[in-house]
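Can you keep this structure in mind? I'll have questions shortly.
All protein chains but one are shown at their positions in the complex.
Labels run A, B and C following the written order; every chain starts at residue 1.
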Amino acid sequence: MIEVSKIRADFPLFAQPENRDLVYLDSAATTHRPRQVLEAIDEFYRRDNANPHRGAYRLAERATTAYESARSRVAAFIGAGRSEEVVFTRNATEAVNLVAWGWAERHVREGDEIIVTELEHHSNLVPWQMVAQRRGAKLRFLEFDQAGNLDPVQLEGLLSERSRLLAITQVSNALGTINPLRPFIDKAHAAGALVLVDGAQSVPHTAVDVRALDADFLVFSGHKMLGPLGIGVLYAKIEHLEAMEPFLFGGDMISSVGYHSSEWNDVPWKFEAGTQNVAGAVGLAAAMDYLDGIGMEAVAEHDRRLTRLAVEKLAPIDQLHLYGPMPERGPVVSFNLATIHPHDLATFLDQKGIAIRSGHHCAQVVMRKLGLAATARASFYLYNDEQDVERLVTGLLQAKDYFKKWL
Amino acid sequence: MIEVSKIRADFPLFAQPENRDLVYLDSAATTHRPRQVLEAIDEFYRRDNANPHRGAYRLAERATTAYESARSRVAAFIGAGRSEEVVFTRNATEAVNLVAWGWAERHVREGDEIIVTELEHHSNLVPWQMVAQRRGAKLRFLEFDQAGNLDPVQLEGLLSERSRLLAITQVSNALGTINPLRPFIDKAHAAGALVLVDGAQSVPHTAVDVRALDADFLVFSGHKMLGPLGIGVLYAKIEHLEAMEPFLFGGDMISSVGYHSSEWNDVPWKFEAGTQNVAGAVGLAAAMDYLDGIGMEAVAEHDRRLTRLAVEKLAPIDQLHLYGPMPERGPVVSFNLATIHPHDLATFLDQKGIAIRSGHHCAQVVMRKLGLAATARASFYLYNDEQDVERLVTGLLQAKDYFKKWL
Amino acid sequence: MALDELYQEVLLDHYKQPRNKGVLAEPDIRLELKNPFCGDEILLTLKMAEGRVAEAAFEGHGCVISQASASVMTEKIKGLRVEEVAAIADQFTHLVREGKYERPEGEEFDEIEAFAGVCEFPTRVKCAMLAWRTLLQGLKEHGGREHLHDHHAHGAEGETPNRG
Partner (left out) sequence: MALDELYQEVLLDHYKQPRNKGVLAEPDIRLELKNPFCGDEILLTLKMAEGRVAEAAFEGHGCVISQASASVMTEKIKGLRVEEVAAIADQFTHLVREGKYERPEGEEFDEIEAFAGVCEFPTRVKCAMLAWRTLLQGLKEHGGREHLHDHHAHGAEGETPNRG
């Protein structure tokens, strides 16, 4: 079991005077970083910094090694067969766009269909809207039910020989839905479609094995898993990477440049144009070391336990509406309290030192479907504990009292 | 005048045991960072970290303020009229690609022409090759002369009513050529073409004022100016930004998302998809503070002095061939020594603790034109001093001796 | 408590009984804006007469701050000339951003000053400004100037998931 007090001691942000009282319940938006990650970044800049792949001197070699070792670290963390299957991007969003421009632009034709789920974050929806528009393809939606769950049988009804891709999140950032991916992926594959898994909310919280999943593409962000901002990952099966075109040109992604035409470098480098965020990659690798040091099983169990507790404590509150599947879900609890607008609720809780998210969570289709404009959302990670849940509950009760006359 | 020993004391990398003896002459590839920048990054993560623009709590507000203040800082540094004209990107390369996808894809038509100079880095050439190919447009090259200079009169010959864009570097990373931009920009504007200035090698070394230049677009990278990796800038006149489409979709760049279509956020945010590198932006702002603390005039003068000294000392070495304009140039000295391949030279110098760059410097058109496969390149910045130049000269003489029998 | 500075009685009144809620028929100005960071929306309709705001109404949903702000605004601008509206909007912006405010004559400004507490809650400034931003943009467009907001419309909103 995770000893939260020991873990919190690793996170300098919680030790700052201005954050002493902070109950941080917005890790689904971004996490904080343990000193081990900050030190890895700093250490890179202080010792090994240079432009990788470019210099024939030792410092450059150290930078190259740092960068490529980080790639191998990421590959190992997600169970990729080879490190060349890992492309570093700016964030999960860019990783989806890389698949949209690099793969879909070549392989999706007029009349083809792309299936996305109604649960998707805008980052795994809007790029497909644009592909559909550019290519004359059709978007089809896998709908979620009352509880926020998807049904593999419904997927069967959507799949056809026109299906090119299924874009599906492993865990919904808005409702917490955990999609058991294998049946969805198998059905998509059986119909000849590829599958892109949005791992932004799953990779940080649970062991993900791309080969066990048989995912064609997996995207996630470093900053949601204790890593730095400015680094994300696209995993893709090597054969798909090799069938993709780059969409960012210049710098290291070429092997040869003439006046009017150029040749590309090998994968994955051909997708990494210009000087890359080496410190970001190094920091992400350090975050993975940190998580593995605790054990992803322990992390998952901790998150599960806190989430279950939160659902248990929130559900009985009068006029509190919980959204999403019960009780098993990712560490995300979306709700509304009476008719208090989530912003007003968030401002109130903030005054009590409790940071929650309010809004559409970049999932407006989910909101639309639920007939909501916004929800309040609390999300948990390994530095949260039972007390944080207690403080949230107390805060909510106080808020209800405070806004009584506004209702 | 710059006191280099005081400056070097700010750079932790030079204090590391493994780098004690280091003469770092590859700042044109990437620079090191003063502790002020590293501390700003660290401080952000330790105190203000959150996902900006997204939370209604104070921590998120601090993150938003940090990010948007960095944008204003950048705007001030380059003389932009308003901070909305600054888009954060991953690096200079991505910034060029944003103009290629966002602007050129809409405004360049079949038969139109894009003028690039033969001096361009691949990052300011390959994106235009691809635009030309996609749009059925033609690339025209502004050639450099024997000395490595461009001629505004030659530009006149290339300009026509078909000209849409001139892509021109302010300082060449391969030859050091400083292009006096105003006449080029004025002529391009007179013909109705816009101008993209590659400031990757100029913004770090000299005061650049986008309004004085009347540049339509300016790109540069943080890591070449003491800032972090993973952050770059596109400056664009607001009217051009507003006439541009985003090419990365998802996350914060939208204002509203439906099932099949979406609406974009305002500029510049509509170009910043997904969670941004806030720490990177904060670090870049700190780098600008650091540079302004010294004074860009002083930095420029220091670089000029060292470069002049290097040219003076290298020119007389027997069988040493210097490339590029003399003596005025950016802080970049490209050369070959006898028939020693630049890689072999770089390995030799590295053994003496001297880090130079060898290769084509991502400027294969320059190499081709000069009939070379590669050059050795030494580049300078504010932490270099006369001693570094002396060590380089001594190292070169030793190299010539060592490789005598190989020639 | 600082919260009470934000949630003043004046706002409560407007929030619970919004003035000018609805959509005017045949408006001279009609503009919908969204707060991209939270999804709050407002639809503003205005009728103009001789360079003055003759009627104003708003429709939308959002938090206390955005709704009360819209309600107060529609009341305050009625009968004013465009320049006067711009001046108040300017004052309001200063008020919610910096807490500073050059109070013009007249008690009709009491209700505007009730938003002074917003400046202590920077994340809520956008909520307070949404209605006013919509207003200013609507007036600008009405004045024949170009669209400021780059509406990227490549389809209709509000569709069902699997049309066609």
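Following the convention adopted for this analysis, a contact is a pair of C-beta atoms (placed from the backbone, for glycine too) under 8 Å apart; a residue touches a chain by one contact, two chains touch by 3 or more.
Only a predicted model underlies this, so the values are computations on that prediction, with no experimental measurement involved.
Engineer: Of the chains that are displayed, which are in contact with the missing one across the whole complex?
Structural biologist: A, B
Engineer: Can you say which of A:266, A:312 or A:386 touches the chain missing from this structure?
Structural biologist: Considering the complete complex, A:266 is the one touching the chain left out.
Engineer: Would you indicate which residue among B:13, B:108 or B:374 is in contact with the undisplayed chain?
Structural biologist: In the full complex, the listed residue that touches the missing chain is B:374.
Engineer: Using the definition of touch stated at the top, determine which of B:140, B:164, B:223 or B:240 touches the missing chain.
Structural biologist: Residue touching the absent chain, from the options given: B:140.
Engineer: Suppose we count only contacts with the excluded chain; which residues of subunit A make the list?
Structural biologist: 53-58, 60-61, 64-65, 242, 245, 252, 254-256, 258-267, 269-270
Engineer: Would you write out the residues of subunit B that touch the absent chain, in ascending order?
Structural biologist: Here the touching residues of subunit B are 118, 133, 138, 140-141, 143, 158, 341-344, 347-348, 351, 358-360, 364-365, 367, 373-374, 402, 405-406.
Simple rule for what comes next: only the chains that are shown with their structure count from here on.
Engineer: Just the chain pair, please, that has the highest number of C-beta contacts.
Structural biologist: A-B
Engineer: Taking each chain's centre as the mean of its CA atoms, how far is subunit B from subunit C in angstrom?
Structural biologist: 43
Engineer: On a C-alpha centroid basis, what's the spacing between subunit A and subunit C, in Å?
Structural biologist: One centre to the other, that is 35 Å.
Engineer: Compute the distance, rounded to whole Å, between the mean C-alpha positions of subunit A and subunit B.
Structural biologist: Chain centres of subunit A and subunit B, defined by C-alpha means, are spaced 31 Å apart.
Engineer: Could you pull out the residues of subunit B that touch at least 2 other chains?
Structural biologist: Residues 54-58, 60, 252, 254, 256, 258-262 of subunit B touch two or more partner chains.
Engineer: Can you list the residues of subunit C that touch 2 or more other chains?
Structural biologist: 37-39, 123-124, 154-155, 161
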